[in-house]
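To start, I am sharing the structure in question, which I have written as structure tokens.
One protein chain is absent from this view; the other protein chains keep their places.
Up next is subunit A:
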Amino acid sequence: MEFEFRHRDYTAEEKAYSLPRLPAESHPLSKSSHQVDLGHKEKDETDILDPLREVNEKKEATLEVFQDEEINLTGAQGPSSEDPLELHSKEWTSFKKILMQRFPVSKRISLSSISNAIMKTVKVKDKSPVDTHLEELDDPQKFTEEGLKVISQKEYVARLHELKDEISHSWRNNDRVTSLKLSIKVARLLMDTSVVEFYPTLFVLAVDVMDMLGDLVWERIRQKAEYSEDGTFICSLPENFEASNICDRAKETCNNWFSKIGSIRELLPRIYLEVAILPCWCFLINNPLSSLQRLVMMTRGIADPLASAYCQLYMVHRAQKLRQHDVGYLITGINDLKILMMRILSMPETTRKISLADGRLLVSLMEPPIEYMMRCIFKDLNQVSDILMGLGLGKDRSHLFGDRPCISIILHHLLKELPTGVICSNAVDILHLIECNFDFSYDQFLNYKLLGHRLCESVSQVNEANALVDKVIQVISCYDSLYEYLEVLDAYVDIGLQNQMDIHLNSILNEIFERVCAKEIDESALSGLQSFLLKLLTHFDDLKDILSMNRFVDILDVMHGSSRNLINLSILRMATRNSCIQDPTIIHFLFEVSQALHDGTDFSNIRNDENQHSALLISRFVNMVDYGLDFERKLSFLVDCRGAFGGLSELKETLVHSSNILTIKALKDGSNHITFAKSCLTFSEVTIPAIPSGLKQLNLYIETAEVALLGGLISHADGLVESALCYLQDFDLVDGLRVPDSIEASLSLICKLCSLMILLPGNLEQGFLYGPKKIFSFLDSQSWMTSKLKIRVLSALISMSAALSQNVIPFQLIHGKVIGSKKLIFGDPTCLEEFLSFSGAIVQKIVDIVLQEPSQASRGNLALEGCNSIASSFKVCPEVLTICSKLVEIAELSLSSDNRYLVSTKNFLKTRQLCFREDGHRHKYMTG
């Protein structure tokens, strides 16, 4: 074929075709303001901290869950439409649910004789009292033994449900006496506290029955008040009716109910039933609160602390149905419970009837009622000082918190409910109060912790913060257990750090370290440590400040597992926040931190976000390490990194980039660094093959080759290009490459490789066209290559061949350093011949590909691309003209005549004087 490359002036062409360039005022990716960054940072931190805090406060989970639920419920309905009664009933429902979940029961319950109602044995029921009495006289021992029966929980619950059904059934049949009798039976069950764990469940089931009866009675009396004797409707009662509006007949019935219930002999069932119909007092008197006060007093007669507490709980629940709200009875109730608990707690070790474990269990069972009562007390926040005085805490209004004894668990729930303002302004007094209260009902350190958390709700309001922090530090220094030490400390860190706690930090860390050394660190202490260290890290801006604290590193060293990783991550995040890291000690420290993080993470699971995050941070750290002009040291650091972080493939990429940057820096610095540059390049060469992702590897080969070329290190560059070509040959498609993006990317990499080969002198033994030919042959071997891609690669090859034949090539090389292929082949006719024949093969290939393309539309585009490439590279000659016109014909067949690509290609051909008229082939002369 008679092809001949066209002469081109690349500089002029670039000038002609480039868009005018204007200097930009700002970088498009630069941050517009600092605030954005800060906001992001904070958000990031809270995201990471929150779930951990949750873990720390597992103990409070029940309540929080409950409150959440409550909030959800109100949220769903919209608070405005919510009736307080309705709200209360929802709250109560979820409270009951949680109560039952909190105290799961063993399968079997042994029942004492009290619970006989639950046994279906007809025999017992039918016996007349006299018979029973006689039997008892005969053999009392036998009777008591028989009374203990074992029944499964399921049966018990089923029987209770049955009883409930029976009650409502007899009510419907107007047999209200039976209903009442059965209800009394159910209430009697609550007298049996022998199986303490079952009591909450029993309570929930029994009060369901009580509630039902109470509501039935209420309805009945209301009906009596609204309808006359012969059933005619009189008037509907207003929501807040007065007792004087109620007719005598209704009052009579109401009185009857109270008398009937008043005649129950046993105290507990009598209280329960009266409480159940407590709202009915509204029919008789305008202020039923006095009965409430009396009922609380009556509850004092129940010696069993558990029964007493739950009885009060039920009272509080039913009292919500009254229109008036009063805290007086609640305060009495809490005070009475306090006395009851004091009894459990103050029994001397030796004479105690119950073991410590049982005592704790009992206290934990009594906790829900206390919690619920406290919450109700503080529903009205206007009388806080009165409440505190009522609870016997304050001496007078100016001293709300004296040193009177309280019960830890009561104190705990009090602290939970107190308004933040009160807590903050009395912080030191409360601290003192906690100090005075030391009993097994609740761990003292948890109260200290709670106080800390409550104070954190409004740190700025805390009074005498310095004294507070000093006191807390003094308190915790007496703790032997690391866990307790940290739990309390953690709660006060925020307040402390804002109030010159810094001076104590060294001693605190010392104390922590002592405790760490004294005993093996366990999971709970670990999470405490984690939280504390995280807070420290967030507080300080500079890693130097943290490293300057003694024992920090020691403490970090004893940590392990996910906590350790988390701290390491935070340290890295903190360190990489700034521009660069130069301090060798910090670099060393961070290297160790990264190493620990790397060793502690399973990087085989790439999909894990957290792992990616740590990989990213380590890479960022490596990137930011700056030894200034000490290039050797940086390189050895990179080598160390490669050794240390074998599991991080992302990092290797960073390492290659860093080493390349290092090479450039060294080269810029002066010519005496050639050997160093070579070692850097070798480092890169060795590192690249370990990177798994194909395209990255190719990219890095090319990048490194460019760097090598820049330094005039031809053999390195040659080797790298060779590696890239080899790599292309074995380019086994990974799944990821099927994504269109990566196909495009691979195309641009191949094109870049082509242009790089213009500069490289090429391998003499294998010929100048060794590389291009390899790429040419590579096209067919790859099944994933689309025809469009092929055409483009071929175009690139033509351009490359054309460039090599020019007098001036488009790239500027550093003078004197590299002898490019251009110089080597300049004027060598055999070479030119070789190029031309290679180009001929390419042109033929282009035509073949175009013709083979099945899709018409893409065939047209392919033809135009080929045509453009050919037309811009070759001189005008009949062969070229023929091929071009052939291609344009194909395009015209496939595309519409106003297709812009087609039109612009035709225009281009015209300017190249390759246009053809109807009469056909007119020989033209070349330009320039």
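Definition applied: contacts are C-beta pairs under 8 Å (C-beta built on N, C-alpha and C of every residue); 3 or more make two chains touch, one makes a residue touch a chain; residues count from 1.
Rule of thumb we're sticking to: contacts and distances are computed from a predicted model.
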Quiz item: Just by its UniProt name, which of "Vacuolar protein sorting-associated protein 26C", "Large ribosomal subunit protein bL19m", "Exosome component 7" or "DNA replication complex GINS protein PSF1" is the chain not shown in this complex?
Solution: "Vacuolar protein sorting-associated protein 26C"
Quiz item: Which of A:E86, A:E252 or A:D480 sits in contact with the chain that's absent?
Solution: A:E252
Practice problem: Using the touch definition up top, pick the residue from A:L268, A:L895 or A:L909 that touches the left-out chain. | Solution: A:L268
Quiz item: Quick one: which of A:H7, A:R176 or A:R300 touches the chain that's been left out?
Solution: A:R300
Practice problem: By the contact definition given up top, give the residues of subunit A that touch the hidden chain. | Solution: 129, 133, 136-137, 140-141, 144, 191, 229, 249, 252, 258-259, 262-263, 265-268, 270, 294, 297-298, 300-304, 336, 339-340, 343
